[in-house]
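Missing here is one protein chain; the remaining ones are kept as they sit in the complex.
On to chain A.
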Amino acid sequence: MLRLRLLGALTAEIDGRPVTMPSSERARALIGWLALHPGCHARNTVAARLWPDAPQAAARASLRTSVWAVRQAWGPAADVIVSSRLEIGIPAGRMWVDVLDDTAAAGDEALLPGIDDEWADEARAAHVERRRQSLAEAAAEAEKDGRWDDAVRFARERCRLDPLDETAHRALLDRLTAAGDKAGAVRAARDFTEVLRSELGVRPAPATRAAHARLRTGTTADRRPALFGRGPQLQRLTSVWRTAADGAGQVVVLSGEAGIGKTSLLAEAVHRVSTGGGRTAVAAGTGAVGETPFALWLELARQLVATVVPPPRGAGWPVELSRLSPELGARLGHPEAPPAVTAPELERLRVFESVLRLVEWSCVDRPALIAVDDAHRADRVSLRLTAHVGRRLTQLPLLLVVARRDRPARPELDAVLADLAGRSVPVTEIHLGPVSDAEVAAIAASLLVDDTAAPVDDAVVRKVITAAEGNPLLAVESARVLAAGGAGPPPNLRTAVRATCGLLPADAQTLINLLAAAGRPLASAELDGLGMPGLGLAEEAASADGLLVRRDGRLGFRHELLREAVYADLPNPAPLHDRIAVALDHRDRAEVAHHLSLAGRDEQAAGEWAAAAAYARSVGALTEAAEFLTRAVDRTPGAGDLWLELEEIRAWLGQHAEMEVAWERALALLDPADIAPVWCRRGRQLRTVVCHPEASLRAYRRAEAFLTDASSAATRADVLIGLAWGEAVAGDPAAADDLLAAAEAFLPPQPDPEVRADIVEIRMQGLIRQGRFAESAAIAEAAGPDAARRGLPGRAYALWLNAACALACAGDYDGALAFADRAVATTEPVPVLLLGSLAARAHILARLERHTEAADTTRRQRSLAERLDSPALAATAAHDAGLVALAAGDHAEAAARLGEALDARAAVSRPSAGLFRAEALALAGDARAAAAQLRAAMLEPVGRADQPWALVPRIAWVQGLIARVRDDRVLARRRFEEAAAGWRSMLDAVSEITAEGYTAALVDLGRPPVAGLVEPRRELERVENAMTSWR
């Protein structure tokens, strides 16, 4: 292998042995040319390049002479040169050349010194350009990694290559300042100005003068911009931070018009908190590109997870955090996937709870500041989560800052802020109004001053003041235009931005246009994905002019208004969106879909919208899932599978009319061979989402009718299991077992644990419906531990809870309590399931007359419901607390809690809850209120789960209590006898009553009815005791 060094002195070695260079200058030039142009070339071409002024024949003769000189000097080593009558060259595989190797081409040595040919000059220029590019990229990489010393070193080398390169010089200033060497930056600025003056007799360009000015004012491209005129606001913010850091969490709302300085003020606050030892996390809403649910809080979570200490091993919340993104749990030492949950609302609650736990954990070792910038552009569910966190920060050393524009209106954000203020969370509003003329003048002066120390022209400053109207962003952009030599301030921001962009090199303009289309700052990997060879130089140019900044490793516009202005000027953004779609982090499918849509790639966009919908569904953001799927089907209306997905989402949202429309569309589009599984899916939805047993049974029967010889075993099993459920719950429960046995014949030897648990539950339901309560509980005894062991807490919970209720139906309350306790233990890590377990436990304890424990349990239930921030769960908890209080004889408390539940529309039997409240009021001695409540209960809609036949004697009982309060003995006795007669008539049918009531409550109210079990014998005893005690 021939190794040639062309930088510095021309030297060669072959196989590690140095070879002598020919003494002839032309021979050395020949070597240089062949080295720079690997491969064979026509002799005429080589001769013309080396002897451009000679006739062809003479040049060829000179070439032969030079080749002879090389062979003489190199001896056998010259065999690397391939030579024929027509061609000459050195194949690339036979030589290594230093200047063509990036790792060896560093350094300032000249290329081929002493060779003055035109081709050598071109090669030297290209080498320098490559070096400059390489140094720019190396400096950028070092900067990104925070290696400031290396970044400065590379920047200095680049300036040495071309001392007059203003872009390189500005980049050096930025890096010196970032490295903390402000003095070095000032010296470099002064030296550069002198070089330009002495060598060219000119001043630095306006952009360079602006950079020099920023040195004096402390403002640089990627650091905190200087604050002008925000002293009082900063002081207030700092004061609130101190209060929060002491352990009394606070919320601050920063508001003001666009460009008024909210982000700058926030950046200063974050800097002070960070340098003072606090933990910070900042994320901004991104509008249309940020529709992905939880996009904003995902970014906040990433930042928090990167800095917190690992949580304890047994903590369950890190796994739940992975619902947002798997990386979160993994970074906290929990890479396992979270358990599946069927109900989207439960998904959302689990995400909320896990993020809240992360925030709390973030405050354990130091106070924290979490900021939501551009909150008016945040995604909907992130705003809800912000409210959830905000409601619970008063006991934490946490400052939550929400920055927003006054316009456009964002009702969801207004509702969040109003809710926080209404819940006694300390909220401080800091409104940023226009800055004063003096402050605008200071902004202008900082940008207009140059190194000549000449005073700034007052007339120019006045122009800036007039144009800015107190808005700092407008002041900056106007001053920049004037500093760059504009005749006057631009009439508007868009004109100012257009003027600035017009001065940029082509690559920088391309970069700016791409970032404008992107809609948000891009991370380094995404920037690389744009495929721009001159990215580093383009970034420098655009950043130098103040349009772009890097924050937290992402490159974006200094202000959203600048981005909007650039985007508005784009004549055809579609190709840009196409490039962005390719470059983006593809984990955010909604964002990719957004860009593909704007690029006109509808079919691809549809696929991405569908994937985005799947993610939204997985985190319980059903409204977003429906929106995304609607966009997908709008673009691909023939995709039957998407219509099916949309149908299920509509079902979860309770939009039954829309659900049916989607269903009909899907049915019309799907392959007939797929109809049986589709009807199966429909049946499953009607079992789980909508809970309409009769309709589910009909759907499964349709599926059965569509089965063919080609139908899979899995589908056949699915149909049979579905039919079994329908029969167990709404048909012939005795038929369920046969159906399950038939289904098991189509299942693999080790069926999916979920399927196995499903079968167990159906068997239990069938037995319950037949009044075989103890047998039902025995099944749970056998299968529950297996479900818990397999990481199916939801299934285990269902089994334990149904077993508890079944034994309650059988009158075995001690056995019921044992199952309820198991349910509580299994669901401790899953708060949404724990609620149901606590409810069952509380009612069973009340039934066992262990009233103090029952009350403690409902208190815990209510506290948990409040923490989960679910009004529906809180209302149900209030209902349960009311019934427990009634059983304990605390009538006032019972009336209050039941009233709370009724007002909040708790998902319980309203007529029954109303009657219980009337009973409590009567027992508390308030006959008038009891009568009014009784009347209200009568006017409630009545459904199957309300067990209206059982309400008749209860109405009479309450009427009797009211009459007793009014001391109307005759009427009271009559009513009590009426009630007693009603309960007596049911004694023979107790088992059927209980079984049907159980199923009705489970179907219509969604939870086992331990609170709503009708016990005619017990009710009769109560009435007879009342009659006896009142004689």
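The rule is simple: a contact is a pair of C-beta atoms (placed from the backbone, for glycine too) under 8 Å apart; a residue touches a chain by one contact, two chains touch by 3 or more; residues count from 1.
Here is the rule we go by: contacts and distances are computed from a predicted model.
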{"item": "The complex's invisible chain, by UniProt name, from \"Molybdopterin-synthase adenylyltransferase\", \"Formate dehydrogenase subunit delta\", \"Peptide/nickel transport system permease protein\" or \"SRPBCC family protein\"", "value": "\"SRPBCC family protein\""}
{"item": "Touch with the omitted chain, as defined above, among A:309, A:364 or A:939", "value": "A:939"}
{"item": "From A:82, A:248, A:907 or A:952, residue that would touch the chain that is not displayed", "value": "A:952"}
{"item": "Interface with the unshown chain - residue positions in chain A", "value": "934-935, 938-944, 946-949, 951-952, 955-956, 959, 982, 985-986, 988-990, 992-993, 996-997, 1016"}
